[in-house]
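Of the protein chains in this complex, one is absent; all others appear in place.
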Amino acid sequence: MDEFTAPTIDWAALSPVLITLGGASVVLLASLFLPPGVRRGFGAAVAAVCFVAAGAAAVALFAADETGRGIVSDAIRRDRLAELAQVLVMGAGLLTVGVSYREPDRVERAGEYWALLLTAASGMAFFVAANNLMTLFLGLEWFSICLYVLTAIAVERLPGLEAGLKYLIVGSFGSAILLFGSALVYGATGAIGFEEIAAGTAEGERLFLVAGLAMVLVGLGFKASAAPFHMWTPDVYEGAPTPVTGFMAAATKVAALVVTLRVLVTAFPGEEELWTVALAVIVCASLAWGNLAALVQVSVKRMLAYSSISHAGFLLMPIAAGNELGGRALLYYLIAYSAMSVGAFAVVAVRERELAAPVTLGNLAGFGWERPFLGGSMALFMFGFIGLPPAGIFLGKIYAFAAVIERGWTWLAIVGAIFTAISIYYYVGVIRAMFMQPRELAVAAGGSPPPDRLLVASVAASVVVAVGSLLVADPLIDIARDAVAFLPFPVG
Amino acid sequence: METTVLILLPVAGAVVLWFAPWLTPRAAGGFALLVALAELAFWIGTALNFDFGSPGPQAGADRVWFADLDVAYRVGLHDYSLWLVGLTAVATAAAVGYGFWVGRERAGVYLSLLLFLEGATVGVFAAQDLVLFYVFWEAMLIPLYVLIGVWGGPGRLGATVKFVVYTMAGSLLMLVAIIAAGLQAGTFDMTSAAGRGSSTWIFLGFAAAFAVKAPLFPFHGWLPDAYRESPPEVAAVLSGVISKTAAYGFLAIAIPFYPGPAEDWRVPALVLASIGLVYGSLLAFRAPDVRGVVAYSSLAQMNLILIGLFAANTSGYTGALLQMVNHGLISAALFLLAGAIERRASTGQLVLLGGMARGRPVLATVLITTGVIALAVPGSSAFAAEFLVLNGAFAVGWGWAVVGAIAIVLAAMYMLRLVSAVLHENVGSAVPAEALDLRPAEVGVIAPLVVALLALSFWPAAITDRLSGALF
Amino acid sequence: MLGPGVAAYLVLSVVLFATGALGVLLRRSPLIILLALEIMLNAGNLALIAFARRLGDGDGQIFALTVMVVAAAEAVLGLGLIVAVSRQRADLDVDRLTTLRG
Amino acid sequence: MEEFLVWLVWVAAALALLSSGLAVVLFSNPFYSALALIGNLASLAVLYLLLEAEFVAAAQVLVYAGAVVVMFLFVIAYLGGQADTAWAGGPTLQAVAAVVAAGAIAVEVVVVIALKADERLSDTAEVGEAFGSPGQIGNLFLSDHLLAFEVTSIVLLVAAVGGVILGGAMPRARERGER
Partner (left out) sequence: MEALAWTALFSPAAAVVAIALAGERIDRFAAGVLAAASTGVSFLCSLVVFVVLLGREHDDRSELSTLWTWLSAGDLEIGVEILIDPLSVFMMLVVSGVGFLILSYAVGYMHGDAEERRYHAYKALFVFSMLLLVQSGNLLLLLAGWGMVGLSSYLLINFWHARREAVAAGKKAFVMNAIGDATFALALFLVIQRVGALDFETVFADAPEALGEGSTVAVLVALGLLGGALAKSAQVPLHTWLPDAMEGPTPVSALIHAATMVTAGVYLIARTSPLFELAVDVQELAGILGAVTLLVAGLVALVQTDIKRVIAYSTMSQIGYMFVGVGLGAYGAGLFHLMTHAFFKALLFMAAGVVIHALADEQDIRRMGGLARELPWTFRAFLVGSLALAAIPPFAGFFSKDAILSSAANAGTLGWILWAAGIGGAFLTALYTFRLLFVVFFGEISPFAREHLHRERFEGPLAMMWPVAVLAVLSVVGGLLQIPGVWHAVDTWLEPVVESAEEATGITATFSILASLAAALGGIALAWVLYRRPGERPAAIRRRYPWAARTLEHKLYFDEAYDAAFYAPSSRLALWLGRWIEEPLVLRSLGGLATGVRDVSDRVAATQTGGVRAYVLALAMGLAVLAVVFLLVA
């Protein structure tokens, strides 16, 4: 029997994961003892505190870590990439707390909801640090399972259940593919650690590796909701409670894309010419599919879901470039995108609560003038999603295009430009609905709920991030650069 | 520094208005007008201190925005952009004044958007960094979209979609071109190497955006609807100022930075612009409504300006720049007049109009004066500009100038038709007898534009002499 | 090593994987889909363990064990969802579970 | 002789594996499918043993056959007739495409295996007694893969909570009646 050596555990590095996880336990336990009336407030407070604390911990780690290293027997990495992604996830979580505080469904499931939200964020924080195929798989399952439940948490609503079941089936299928791919990669290289895979590639069986790479790519693409692996996205986004949708759109995308970048760049630098081209094709498919399908949507949530598919395309574009500029572009883009996603869904949630019905372009009429701040913010988000200033996605797109152009794939940037032009139509449709259409009679079935200061604060924070990321771009880009500095990008 | 103030002053005014919804429409309007006039005054101050002899950008600022791609907040005014900024200030002040007087619903938001638009437009003229240029370029779009979409006419929704999709399709290609150009040069600084080269594709990327926005024939599909459905003062700014940003793009970026491709594409561009000139004139001649005539005449005039630019010689450039200022003032005045006419007759259909000159001498005088300057009667500043433009075109090939000369005749035809259809002959069925002459406020808004045109007619060299020739 | 080589195990695992995939793709009952998903995960496990044997490396086995746990967790959730759906008096037929579409 | 026995066992297990797998997919009654899954898992356990993964094999039987499948059976029983769902019907486009896709994936990997069978797949590492033993597994779990071990527990916990939420008592909102 081998000598047993207990691994040293870097508690500090794990702190974002542990804080949120601990918070989840506290909420879960407390909800057993606390009277129902205070559960919601307590849970939300704990969640908010934990998100702030975890985010702060991640910031502190980011500041402290000049270089990255594997910890706990190299199972996960402690590096700036992971820490930046954790900050984003925690930020999205914090905003989601504000958005979901008054969500009607929260009354019954108060404790569990906050616990699951915290756990999901925790899982993502773990996932983005994953450093081998096993932690990758486990992290993925960890937060996926949380999201399955969160999607279906309003168990009396069939759409939510349907969405949850679909998510689970497709998600498990994707996991199985990822697993099988991992097995093949493991077999080809004899290793599960990313760096070891990269090191073992040379001698390994290339064909196994390539087949495994294809499967891993599909598994990750599924999570990032890139076409053609995206088809669950609209249904799940539409069926899930709106704040959860916002969280998924923001945090899941951050986690999936950061990990995609990490896996492809650290584990498969040798197969660069395969996955970059494959990603380019996936980018085109996502842009086309997402934008075209969004064009004919009536439900705003569903439209935003398709929009998130198209943004998956834009976000994968810099990864496809495979260069350092691309890494920067991805992380910078994610900063603005995640804030704006939460914000956009938050505004949808407000209207949804007013109407007690799904929000469509038709029943948005007049909303912009009734609630000028939220309407204005939504307009900003929509213009921002198009890629217009003054929202940060504008610069994100510039960087993404710059990355592919630097790689010599100007055509890909042009494809992006064309589909951006198409996307104008539906984004602008929301603004048109809010501000330019006469208000239909008697739409407000849900009455006029009291102003939700927390939600408004969340939206305001989203706006600040969205605009601020453009105005003070330089520090953020430095941060993004630092985050990807250590990655061995295959393209010069 | 001054340039920054010119950009930020209206933006700051817009922000104040945006976050002060408790202001009464009157207070908001007064404030907006004050800001617009302050901008104008500041521009005059800047122009007085301007050193017209020196070639580089002046009164600028340079602050790093993000260093890794060498993108910075670089602004500054060339002598040619100074004039366009002035045009912006004048036209916007008139538009704000008109909007204030007309009393738009939600005046605060409305005027703040107009002011924001002004800041963005000045930014376009002042940007010395390609990315910054693009930011301002797109920033113009948002207020315009809302202004037309919310306060426009009955067909506004379709018009806005067309407008936005068209212009964005062009400008996104420009974005790709800008990035490619910046990466090639390693910097986006327009005053240094950025964007200079011989790449046809990059040139075409720029040209796509400018051709749509100008618009060059046949990329004007958005134009008639947008001009017809906008509130008149927005149409005034749109056709008077915003279209000039596109001409400016050709003038300051596409042609001088890419001389080789511009040379290669000169003939196709001239062909399109010539067709557009005649085509716009002919359609203006047959347009059924006041705005239609002005809109298509705008198309024709912009194509004329492009002819001057593509001629790519001193005469053409000088004339084009002068005509940009002229046409800005002219079409602003004409659209405001169209608004005044529509307010009185509640329609712009020419068959329902007529005979408005009787008892309305001020309206008649102002409309006729603007109209004859618009048709470039010899002696007007528009004539001076067209003369230079066509002279420049003549130097490239006599055929272009002949087409331009034909268009001069057509311009006389459509402008006189407009003037007559509104003012002359029998009183139109839609013209109520009690419709007033131009009110003092309207005169106060429109007359400065016309006076500026008359002053320029006396002394067009005020502008043409103050071009250092840095471009040529 | 006795018996057939690792390759044979791998072939088995792939065929099993395909079988499971077919189950997901062809069946309309969510229960059977869940069962098929278990098969797919187990196929992955078989591959992992086969490779682990070839490499003489314990990691694969560990991986397989964690996958088992995950599979169990998914099964729990899947079954919970199915029960919840059935309580909504909806058909347990994924082809009819299409209120969300378009 | 030993070799032959191993082969025999292998062939039997393989056949059982594939046939039970097919059975899971093909039975129209989920109850039978679940039972078939037990067979499937059991044959897998046999194969694991042949691959010298004793602990995994044991876990397989305990965890799966003992817990998961039982859970399935409970649910199937709870749902009763609702659980039965007929086949998708004739060879629809979906079915054809499904077969093609699944087949393609299988064939691809099999081809890869076939191409590689002669090279390195045949040379198998020599492993010691301890390989696959609970001791070694435990050692790995507590050293190299400590985190993975911990995470599995979290996943299970989340799943438990989720199961409670989804399958547990109806929320009172429902009894209060929907709006």
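Read from first to last, the chains carry the letters A, B, C and D; within each, the first residue is number 1.
Following the convention adopted for this analysis, contacts are C-beta pairs under 8 Å (C-beta built on N, C-alpha and C of every residue); 3 or more make two chains touch, one makes a residue touch a chain.
What you see is a predicted model; the values in this text were computed from it and never measured.
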{"item": "Partners of the unshown chain among those that are drawn", "value": "A, B, C, D"}
{"item": "Residue among B:184, B:349 or B:365 that touches the chain left out of view", "value": "B:365"}
{"item": "Full-complex contact with the absent chain, from B:122, B:290 or B:408", "value": "B:408"}
{"item": "Full-complex contact with the absent chain, from B:114, B:283, B:324 or B:350", "value": "B:283"}
{"item": "Which residue of D:56, D:75, D:102 or D:127 touches the chain not shown here", "value": "D:102"}
{"item": "Sole contact to the chain not displayed, among A:88, A:280 or A:293", "value": "A:293"}
{"item": "Residues from chain C at the interface with the omitted partner, ascending", "value": "21, 24-26, 28, 94-95, 97-102"}
{"item": "Positions on chain B contacted by the hidden chain, ascending", "value": "162, 165-166, 218, 220-222, 224-225, 279, 282-283, 285-286, 314-315, 318-319, 355, 357-358, 361, 365, 368, 372, 375, 377-379, 383-384, 387-388, 390-392, 394-395, 398, 401-402, 405-406, 408-410, 412-413, 416-417, 420, 423-426, 459-461, 464-465, 469, 472"}
{"item": "Residues of chain D in contact with the chain not shown", "value": "88, 94, 97-98, 100-102, 104-105, 108-109, 111-112"}
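FYI, only the chains that are shown with their structure count from here on.
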{"item": "Two or more partner chains touched - positions in chain B", "value": "none"}
{"item": "Multi-chain contact residues (two or more partners), chain A", "value": "134, 138, 141, 145, 148-149, 152, 155-156, 164, 184"}
{"item": "Of all residues in chain A, those that touch chain C in their complex", "value": "133-134, 137-138, 141, 145, 148-149, 152, 155-156, 158-159, 161-166, 168-169, 172-173, 175-176, 179-180, 182-184, 186-187, 190-192, 234-235, 238-239, 297, 302"}
{"item": "In the complex with chain C, residue positions of chain D that touch it", "value": "2-3, 6-7, 9-10, 14, 17-18, 21-22, 24-25, 27, 30, 33-34, 37, 40-41, 44, 47-48, 50-53, 55-56, 59-60, 63-64, 67-68, 71-72, 75-76, 78-79, 82-88, 94-95, 98-99, 101-103, 105-106, 109-110, 113-114, 116-117, 121-122, 124-127, 131-132, 136-137, 140-141, 144-145, 148-149, 151-152, 155-156, 158-160, 162-163, 165-167, 170"}
{"item": "Interfacial residue positions of chain A with respect to chain B in the complex", "value": "328, 369, 372, 379, 383, 386-390, 394-395, 397-399, 401-402, 405-406, 410, 413-414, 417-418, 420-421, 424-425, 428, 431-432, 435-437, 473-474, 477, 481"}
